[in-house]
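Other chains dropped; remaining ones untouched in position.
Order of writing sets the chain letters: A, B, C and D. Residues in each chain are counted from 1.
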Amino acid sequence: MATLGLIEYKDASPEVRAVYDDIMATRKTDWINNFWKALAHDPVTLKRTWESIKQIMGPGALDPLTKEMIYMAVSISNQCGYCTASHTASARKKGMTNDMFKELMAVVGMANETNSLVSGYQIEIDEQFRT
Amino acid sequence: MATLGLIEYKDASPEVRAVYDDIMATRKTDWINNFWKALAHDPVTLKRTWESIKQIMGPGALDPLTKEMIYMAVSISNQCGYCTASHTASARKKGMTNDMFKELMAVVGMANETNSLVSGYQIEIDEQFRT
Amino acid sequence: MATLGLIEYKDASPEVRAVYDDIMATRKTDWINNFWKALAHDPVTLKRTWESIKQIMGPGALDPLTKEMIYMAVSISNQCGYCTASHTASARKKGMTNDMFKELMAVVGMANETNSLVSGYQIEIDEQFRT
Amino acid sequence: MATLGLIEYKDASPEVRAVYDDIMATRKTDWINNFWKALAHDPVTLKRTWESIKQIMGPGALDPLTKEMIYMAVSISNQCGYCTASHTASARKKGMTNDMFKELMAVVGMANETNSLVSGYQIEIDEQFRT
């Protein structure tokens, strides 16, 4: 029930197809997930978002799997079901094992717990943390 | 202005001191940050939280630095200033470079952006992501 | 599976029907959406919420469509699926075109991204912004 | 640095003073906190918000202290510093002891932790919970 519907490859304009093609080539898959098919209604946002993600999620000082798990941590905390499902799938594809997933979840859970403890106890930042 | 104030080492009960000692020994530091000094008003929560964090944040399938950056990602998305400051400091101590920080931030920013795009476009989970 | 179920017009008390009637008259529709049918279990909250929304969402310094899009922006960022669906429908009825929707989404996405960048980079408010 | 500044009693219009007077009488205090002084720029919202809060926070099926602690739980999870400070003060005035505060915080922390565990493990609602 995506707001504007989903644009399939066969119905896409050349500029949208170019993005779809790059997504499939970069990810070495033969399908496009709904996120891109929905964004395709706005080719400018589609292109900007894909190019940003492609650049950001590639290898750098952090490896792609670590980045994917950071993406998961944010999506999970934001209660974004779609994002959690899609980035968990991506992380697995990039090598996340069950043990890694379980440790990730333990950290995410603990972070959310202590974030609220800090808020409720109204804790001020230590001088030592102010750089 | 912590709600219940902060409990310094010299004023702490033996059970609280035992936790403080373990924190300093584990982290190889000679001071305790405000989070623990505030939680010390509730020794049961102090002990439970510290023992959980100690266990969760140690080495495992994920290395401690990766865990610290996941902790940061959650804290940053939750707009928890204290947590961001303290876990950024911890991550640096565990080896996070400026380049790693900047890539982490780019991922966190992008994740928060696409989480809201997914929400607004009302995108349904692809069959392929339902395992 | 609304917690307390939904109260249909035919089963509603006179005070609830009065609110339903006003909703339909104000919105020029012949049906009541689930939000109100669920709230109807608490007639005081139903009446207070409806009267507040009726007053707040009407024309003023901001036109009703702008208000509806602001409502959408909040609902989307909060990952509230129901609210996003219902206020997107309302905004369309008030004249939101596809182009307006796409621009709204680009802004919402960017705002969520930069909100987290600000949080992670721990940026202090400029003197110039403190009025 | 409140956006529109704060309106003190001596500078307030009669309609704003009437709300201020009711706040002080209801709360048995002789001062008005900044929240109301800021909202006073919008007398309609001031009056609506105060009357709603007065009605909602009074005794009913839940006692006023329980309501205040529920208010705290939300404010803490939302990382709203002002709201946490003001409602913690209100709860203390209504009888919240240190022990009650500490138990409240333990529950809030645990809830935030498990909320994210549920999100990350992508757990579906049990048939038994669907009423």
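Note that a residue touches a chain if its C-beta (ideal position, glycine included) is under 8 Å from a C-beta of that chain, and two chains touch if they have at least 3 such contacts.
All values reported here derive from a predicted model rather than from experimental measurement.
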Copy count of the single sequence across the entire complex, 4 present: 6
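In this text, only the chains that are shown with their structure count from here on.
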Far-end chain from chain A, centres as C-alpha averages: D
Inter-chain centre distance, chain B versus chain C - centres from mean C-alpha coordinates, in Å: 34
Centroid spacing, where centroids are CA-atom means, of chain B and chain D in whole angstrom: 27
Set of chain C residues in contact with two or more other chains: 79, 85, 88, 105, 109, 116
Contact set on chain A toward chain D in their complex: 72, 76-77, 79, 81, 84-85, 88, 104-105, 108-117, 119-122
In the complex, chain B residues that touch chain D: 1, 3-4, 41-42, 45, 49, 74, 78-80
Residues of chain B touching chain A in the complex: 1-4, 31, 33-35, 38-39, 45, 49, 52-53, 56-57, 60-62, 66-67, 69-71, 73-75, 77-78, 80-83, 85-89, 97, 99-100, 102-104, 106-108, 110-115, 117-126, 128-131
